[in-house]
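Structure provided below as C-alpha cells; questions to follow.
Certain chains of the assembly are absent from this excerpt, and the rest are unmoved.
Chains here go by letter, A, B, C and D, matching the order in which they are written, and residues are numbered from 1 within each.
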Amino acid sequence: MLLHLCTWPEVEAYLQESQGIILPIGSTEQHGPTGLIGTDAICAEIIAKGVGEATQALVGPTINVGMALHHTAFPGSMSLRPSTLILVIRDYLVSLSRAGFRQFFFINGHGGNVATLKAAFSEVYEAIADLQIPNGDRVQCQVNNWYMCGSVYRHAKELYGDQEGSHATPSEVAVTQFVYPEAIKQAPLSPEVGHGHPIYSAVDFRRNYPDGRMGSNPALATPEHGKEFYDLAVTELVESYRKFIGSSL
Amino acid sequence: MLLHLCTWPEVEAYLQESQGIILPIGSTEQHGPTGLIGTDAICAEIIAKGVGEATQALVGPTINVGMALHHTAFPGSMSLRPSTLILVIRDYLVSLSRAGFRQFFFINGHGGNVATLKAAFSEVYEAIADLQIPNGDRVQCQVNNWYMCGSVYRHAKELYGDQEGSHATPSEVAVTQFVYPEAIKQAPLSPEVGHGHPIYSAVDFRRNYPDGRMGSNPALATPEHGKEFYDLAVTELVESYRKFIGSSL
Amino acid sequence: MLLHLCTWPEVEAYLQESQGIILPIGSTEQHGPTGLIGTDAICAEIIAKGVGEATQALVGPTINVGMALHHTAFPGSMSLRPSTLILVIRDYLVSLSRAGFRQFFFINGHGGNVATLKAAFSEVYEAIADLQIPNGDRVQCQVNNWYMCGSVYRHAKELYGDQEGSHATPSEVAVTQFVYPEAIKQAPLSPEVGHGHPIYSAVDFRRNYPDGRMGSNPALATPEHGKEFYDLAVTELVESYRKFIGSSL
Amino acid sequence: MLLHLCTWPEVEAYLQESQGIILPIGSTEQHGPTGLIGTDAICAEIIAKGVGEATQALVGPTINVGMALHHTAFPGSMSLRPSTLILVIRDYLVSLSRAGFRQFFFINGHGGNVATLKAAFSEVYEAIADLQIPNGDRVQCQVNNWYMCGSVYRHAKELYGDQEGSHATPSEVAVTQFVYPEAIKQAPLSPEVGHGHPIYSAVDFRRNYPDGRMGSNPALATPEHGKEFYDLAVTELVESYRKFIGSSL
C-alpha cells in the first residue's frame, strides 16, 4: 500500500491497526558506464513496494537523493550532505510520529546512506523527546540494506563470484534491468577495474575508480537475475518487517 | 530523458548540448477525503516526464516531500520545514552545478512550495558564488506551477467553475486519475466545504478545513479530464522550457 | 504607538486589549543612481507608523536589512541570506508570542523579502507548536506590501505609466523624498534602462541592470507625490489591519 | 552620513576614501517601569549618527533587536538568540566586505550584546577567510559601548552615584529623554530595587528584578543630562573612531 496512493482517512484507519511504515531510500549517483544513475532508488523502491504488498504495510515516498558525495565527481550524481540528510530524516519522522507512526522500517539501496541514516536515527529519538510527542520513547527506526540480505548476498556470490564487486554491481544492475528492461545500457567495460581503495573525497574516488565501478562486472547482469534478486530480497525483508513490527508488542 | 534512467557518460554527453535540467517537485500531503496523498508529486512527475520527452531535456528525480507543514494535522501528511527544504535545494543544485548544469527548471505541483523554493533560489545563487563555481553567476532557476499554466487554469474554470477550489481540486485529482486509474477513490463529500480562510498553523488549518478540501469538489474529476489537463500543461511547459533555455544564449 | 517608545507595563496593558502588532520590514540595497539605499526601510517604517497611529496598534522595530542578495554587486547593499532571515523572523515572533502577541501584520517595502517572509511564517507556526506556547495555534502572520496596495499601484500607473518600472521606482523614491526632502539626490540617468530580465545571481543582476534601476524613471518622483502615496498606502493598510485583527474574533 | 540616505554611487565614491563604517546596535527590551523599550537602540543610533557627522564616516542601519533573552519574561522585549545574532552579523559584514569595507566600528547600547558580538567577530574573520574575499585578512571589527566611555561613566557617577545602577539607568533614560522629550514616562518606582544578582534565565531575572530595573533610579534622569551624555559619548567615540581607522594605515 503506497502512501502516495492513499487518502488521509485511509491512513487514519491504517493507524488503528499498525504504527509501522516502510520508507525506501536510494541515491542518485553514477553506477559505472552501464549502470543507471537511479539504480539505488529504483531497487529500494521496487523492493519496498513488494514488501508492502506482501505485508499490507504502508510504503512512504522514496528518498531519491541520499548521501553520495563521493560520487559527485561524475556528472549526474547528486547528493545531500550528511547534515542535510539528517534534517530530512528528522522532518520526515517528526511529521509521521505526530500522526501516530512509531516504527520506521527503511529499505535502503545505497551503502553510503547507512552511517548518516544511523546518525539521523539518534538525532530523531532526541528530537522526538524534545518535542514531547506522546509515547515518543516508543519510536523505533531500522535500516535494512536489501543487498545485504543473506539470500541476496549468497546468490550474487554464486552467480558472479568476485565480479560482484561493491559498486555498480551486477546484482543491483540486474534488478534495474528487471524493472526497466527498456533501459538496459551497453558500453564497453575496461577489463581492469579499480578495487580495494578506501573511499575518501570525490576527486580521490574518481582517481581510484576512473569509470565509476568498484571491482564489479555489471555486464553479467540479466533481467532474469534481477527478478531472482527481487524475489529473494522481498521474501527476506517481509520476514524482517514482521519481526520488527512484532518486536514492539 | 529521465536522469534516473541514464548513465553518467550519457549525462556527460548531454551536457555538451545543454546545461538545462527539469526538476519535478511535489508534496506528500492530504488531499481531502478522496484525493491521493501523493497528488502533487504524481502530477509534477508525470508532467515533467512529458515535457522532458518533448524537449529531449533531462528530468531529475522528483522531490516527493515538500513544504506542507500546514497539512500536518491530517495523518499521512509529511513535510520538510522551509529551512530544511532550502538546504535540500541547495545541495541538489550545488551537485548539479559542479557537473556543469546551469539552468534549473522546476515543475511544481504544490502551492505551498513556491515561497520556499524562491527563497532557496536566492540562497543557492549566493552559495554558488561562495563556492566560486566557474561561471556560477550564470546559474538560473525558475519555478513553474503546472496548475497555473494559463490553459490549465482556464480549462479548470470551464469544467468546474468555483468548484475547482484551491486544494484537492478536481483538476489535480483528475490528473492522478489519469495516471493511476486503479487508485480512484470514492468517499462521501460534505456539501459544505471550507473556503476563503488564510493559511496559518496546521491546527488552525484543520479547524477551518475539516476534511482537508479548500473550496473544491473533487467528485467532478474524471480520468479523461486528467488527460486533458496533462496535455495542456505539457504543451504549455514545453514552450516555457524552450524559452527558459533560450534565454541564456 | 511605537513599541520602542513604550514601557513594558504599557505593553502589558496593550495586550489586554489587542494581540496584534505591526512589524515594518524593508531592505538596505541600491536603488539606482538617485534612489536612497534605505528606500525600502524608510517607506515601510513611515507607513507602518502611520497605520499604527490611525489604529492605535503597536508598531515594532523596523527590520532594516532584508533579503537583497541580488543587489549585493552594488556597493552599500546589505543582505541577510534567506536562511538567516527565517531565523530572525522566528526569534522575533517567538519572543512576542511568549508575551501574548498572536497577530503579526508585516508592512513590507521590498519585493525580495516576500518569499522568505512567507517561508518564515511556516517555519514560525511549526516552531511555536514545537515550543507548546499556549494557544500558539492561533498565531497569524500576514505580509502586506505597501506598493501593491491597489490605490498605490493605480496612482503610480496614472502618474508614471511604464516609467514606474519595478525597482528604484518613482513611487518609492517619492515617498523617501516626502520623508527626507533634505536627501533628494540628483544624478544623470541614462535614457535606456534595463527591464524584463528575470532575477538570478547578483553578478547577473548587475549585468542586466547596470545602474541598478529596473525599467524605472525615478526622476519623475516628487515629494508631493510621495505624500500622496503615503496617504493612499496608510488608508488602505489601516483597512487591511482592521480586517486582519477582526478575523480572529 | 547615513548609509540609508546615500545612493550606491555615493558609497562607491566613499570607499575610495575610507573603508570604515559605523554600525549602531541596540536592543528591544524592557527598561523598567519608565524606561523605553527601545532605549538601547535609540541611544546607539543617535550617538552613532553624531559620530558619523563629526567624522564624515558612513553610518549603517541600526540593529534594533539584539541579544536580550534574559529580559524576555517582560512583555515587549524581543531578542535574537546568540546563534542567530552571529549569523546576522556575519551576513552584514560579508555583504559589506565584498563591497570593500574593511573596518567595522560598532556603537553598542546594550551590555547583553557584547559577548555575542565578540563571538560573531571571530566567526566573521573565519567566514571571510573561507570565502577568500581579497584582503579579507585586513578586516577589523571593534565594539564600543557608549555607556562605558570614561567620560560618560564618570559623569553618571557624579550625577547619580549608586543610583546609576546597571540597567534602566538614569543615564540611558536621560539620553532617550533628550531624543524623545515627548515620550518621557512617569510611573511610581518602588523605593527598593533589585541589585547584585547575576543574570541567568529570563524567569530568574524577573524573579530577582521584579520591575525590570537593576539597582537604578531612572527618576533622576533629565533631558538636559541626556544632552550632556550624548555630547560626552560623541566626543569620546569620535576620538575612538579616528584611532581605529588610523590603526590600519
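Just so we're on the same page, contacts are C-beta pairs under 8 Å (C-beta built on N, C-alpha and C of every residue); 3 or more make two chains touch, one makes a residue touch a chain.
These numbers come from a predicted model, not from an experiment.
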Assembly size in copies, with 4 chains present: 6
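Everything that follows uses one rule, which is that only the chains that are shown with their structure count from here on.
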Most widely separated chain from subunit D, with each centre as the mean of CA atoms: A
Whole-Å gap separating subunit A and subunit D, where each centre is the average of the chain's CA atoms: 53
Centre-to-centre distance between subunit D and subunit B (centres being mean Cα positions), rounded to whole Å: 46
Subunit C and subunit D, separation of their C-alpha mean positions in angstrom: 24
Multi-partner residues of subunit A (each touching 2 or more other chains): none
Contact footprint of subunit A on subunit B as seen in their complex: 2-12, 15, 28, 30-38, 41-42, 60-65, 72, 74-81, 83-84, 87-88, 90-92, 95-96, 98-100, 180, 183, 185, 187, 212
Residues of subunit B defined as touching subunit C within the complex: 67, 69-70, 81-83, 86-87, 112, 114-123, 125-126, 128-129, 136-142, 198, 200-204, 207, 247
